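Got a structure for you, questions after.
What you see is the complex with one protein chain gone and the rest in place.
Our next item is chain A:
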Amino acid sequence: MDSVLYEAQRQGRISFYMTSFGEEALIGSAAALDPKDHVFGQYREAGVLLQRGFTLEQFMNQCYSNELDQGKGRQMPVHYGSKELHFQTISSPLATQIPQASGAAYAMRREGNKQCVVCYFGEGAASEGDFHAGLNMAATLGCPVIFYCRNNGYAISTPSIEQYRGDGIASRGIGYGIDTIRVDGNDIWAIYEATKAARKLAVEQNKPVLIEAMTYRVSHHSTSDDSSAYRSKKEVEDWSKRDNPLARMRAWLMNKGWWEKSEDVEVTKAAKAAVLKAFADAEKLKKPAVSEMYTDVYDEMIPELVREKAEIDALLKKYPDYYQVNDYAKST
């Protein structure tokens, strides 16, 4: 999916994309959660949604901002969200999700239904004031929240060595009085076990937990970034060879005798075919209805919006061809 959508952006078919290459083991954290635990992501957590059952069609519809996009075409690609899957819509400004996660966790605690919140962010976002505010709040208010830091070595072009002078992000958790663990972020089982233990602490004792998962961002930051400008190709290749979560998982399964090379080829082929089909289908769909420009700003349209909508409706009716009204879903 990452390869296909990355190429689609390069061909100008979608505006933006972010891949998760090298950080696929994150999915282990999703597996350790209850499906009703609420997730606040940063933007590189498509794996969590996949684990929860977000379909290929849903991913593609979001990236294409078409009429079936649950977000009604209002967000950039990869800014996924799903109420059904308890996955909060992505917020672009870095780290804003951290205090929000503490707040949602606090609300959960009030409900007393033994759920928790998981909040993902990178080591770069941990430099934001929101990180410090959110962790301190969670600690003092006793919020059942797991802070999951993907320390992937780079914040866009800034290497972690220039991001902080202390002992990573984990040391900060201790400073806030938060139970903290640092794990091998390329080891899916380590992540699974750490998240499971963290969840137990959060849910049973209403405590925040910080997990720092050490990994490596093989991807460019986004399609707006070319990482060859600030790191060598060799560095990326070395990491891919030496320590890659997919390679490790594959080797582990094969060593156990649970996985054959032929199966690997077959599954990869089938997955690629499914992705390409969903991709092609999504591209053919119409754009969201024009009327969706005015809805959901408020629960009910305020007078200014009603006036604006009436004006636009009249124009569309008068010049349907110029505005290519047939490209859009039917307005309400």
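By our rule, contacts are C-beta pairs under 8 Å (C-beta built on N, C-alpha and C of every residue); 3 or more make two chains touch, one makes a residue touch a chain; residues count from 1.
The working rule: contacts and distances are computed from a predicted model.
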In UniProt, out of "Trafficking protein particle complex subunit 2-like protein", "Pyruvate dehydrogenase E1 component subunit beta", "Urease accessory protein D" or "Eukaryotic translation initiation factor 3 subunit L", the chain dropped from the view is recorded as "Pyruvate dehydrogenase E1 component subunit beta"
Which one, A:129, A:159 or A:320, makes contact with the chain that was left out?
A:129
Of A:166, A:257 or A:303, which residue touches the hidden chain?
A:303
Just to verify: which one of A:141, A:156, A:197 or A:285 makes contact with the chain not shown?
A:141
For chain A, enumerate the residues touching the unshown chain of the complex.
38, 40, 69-72, 74-75, 79, 81-83, 88-89, 91-93, 96, 98-108, 110, 129-130, 132-134, 136-137, 140-141, 295-299, 302-304
